[in-house]
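Read the structure below first, then the notes.
Right, chain A next:
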Amino acid sequence: MKLKFCLFILAICFVSIPLARAQDPQLVQAARKEGKVVWHTSLAIPSSTAISHYFQNKYKGIEVEVHRNGSQRVLQRFMQEATAGLKNADIVHTSDAGHFELLKDKGMLLKFTPQGVAAFPDGFKDKAGFYYGMRATLSVMAHNPKIVAEKDAPQTWKDLLNPKWSGKMVTAHPGYSGIIMTHVLTLVNVYGWDYFRDLAKNKLHIAQSANDPAGVVASGERPVGVNGAEYFYYKTLKQGNPIKIIYPKEGVPLVVSPVAIAKDAPHPNAAKLFTEFIFSKESQQLLADKEGLYTGHPEVTYPADKPKLKDLKLLAADADELEKRNAEIKKRFVEFFGA
Partner candidate 1 sequence: MPVSQTDTLGRLGQTGWAALRFKDPTFPVWIGAALLLVFLMLFPLGAIFRASLWGDTGLTFSRYLEVFTNEQSLTAIWNTLIISISVGVLAVIIGALLAWLVTRTDLPWKKSIRALVMASFVTPPFLGAFAWTLLAGPNAGALNKLYRAVTGSEEAIFNIFTMPGLIFVMTLYSFPFVFSMIANVCELISSDLEDAAEILGANKWRTAWTVTLPLALPALIGGFILAFLHSLSLFGAPAILGLPAGLHTITTQIWTLFQYPPRLDMAAAFSVPLLLATMVLIVAQKKILGRKGYSTVGGKGGQKRLIRLGWGRVPVLLFVLGILSLSVFLPYWILLKAALSKAWALPLTWDNFTLHNLSFTFFEYGDTQLAIYNTFKLGLITATVGTLLATLIAYITNRNLFRGARYLSFFALAPLVIPGIVLAVGLFIAYTRPPLVLYGTIWILFVAFLTKEMPIGFSQAESTFKSIHPELEDASRIIGANRLTTLKDITAPLARSGLIAAWSFIFIGVIRELSAAILLFAPQSKVVSVVIFDLKEEGQIGVIAVLGILLLLVSFAVIITVQRLAGRDVVATRE
Partner candidate 2 sequence: MAIVSIRGLTKKFTDAAAVDDLHLEIADGEFVSLLGPSGCGKTTTLRLIAGFLQPDAGEICVGGGVISSPSHLVPPERRNMSMIFQSYAVWPHMTVAQNVAYGLKFKKLTKQQIDAKVTKLLGVVHLSELKDRYSSELSGGQQQRVALARALVVEPQILLMDEPLSNLDANLREEMRFEIRRLHEEFAITTVYVTHDQAEAMATSDRIAVLDRGQIVQVGRPAEIFDHPKTRFVAEFVGKANILCGRLDGASRMRIAERLEIGVMPNPDLASTTGEAAICLRPHNIVLTAVQSEAETLARQDYNVFSGVVQRRIYFGESADYTIDLAPHPFTLRVVGSPSKLYDKGQRIFALARPEHCVVVSNH
């Protein structure tokens, strides 16, 4: 009996060790020597700040320098620095998969696979191993229930074309946000550019970030948001603001936000450690619990009041197509909306 029990304990230990996902102490030491990791990200400020604090608490002595901006701007800054020969950035993270195809083709990324990502769905993995999806969200519609009653609210993408919504809607901009870039591409593939031409007739208020519509809708400035990051709408709702999210039945764009390490990263070990960290179960669970995000991690659980991805009709965008049509999408959006 005792022997069986000991064997059982031993077996659990052996199994637990890989499950505990302990980090390689040599990596931690090397990372500590470097002292910091520079993270360029499009993740919303409260969320990215929280993640960095969590990492800093866990690995004392390694500072996370967060530079947050819209996806398109993150890429712009990264490319500008590279052109000028500056090697400052360690980790690049945006919500536009096309960026990563571009960077990979230019040889600007480091091939690195964090532990555990093999279990992630295909949409979260780069076959060549240069980038992986840190988080995912949806681009959804939302309205302010205090101003627009539920029964009157738009339910489908096409509902938004109704002239009764003229002057009452807000959109974010694909020239700034990766989430919105994906949103526009997927809807164009379904409805064509005429959809956006008609939508623009309703005189939308043009915001920039996919997180901005949440504030605009909650304040009542424009009671309907025609797109926007679902995680941010969700967080705003959870803070007690008047938001009602709509997940259109015709399909909801799914945006996977990849993360990668720069080939010329000045702090490569810290970068690897940080990457391991953000793909760890505890970190991914944190994203789900506190930040309203979806992840690729199979063991993460989600709040009960969030719809399960498998219950929604998802519209996905191909990374290559995102890269190729990036300029076209920006151009035509500006053409219809003016700016």
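On the choice of candidates, all candidates are chains of the complex that A comes from, given by their letters.
As a working rule, a contact is a pair of C-beta atoms (placed from the backbone, for glycine too) under 8 Å apart; a residue touches a chain by one contact, two chains touch by 3 or more; residues count from 1.
Since we're looking at a predicted model, the values are computed, not measured.
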Selected partner (touches chain A in the complex), from 1 or 2: 1
List of chain A residues in touch with candidate 1 within their complex: 38, 40, 44-45, 49, 52-53, 65-70, 72-73, 75-77, 79-81, 83-86, 88-89, 167, 175-176, 205-209, 211-212, 214-216, 218-223, 241, 327, 330, 334-335, 337-339
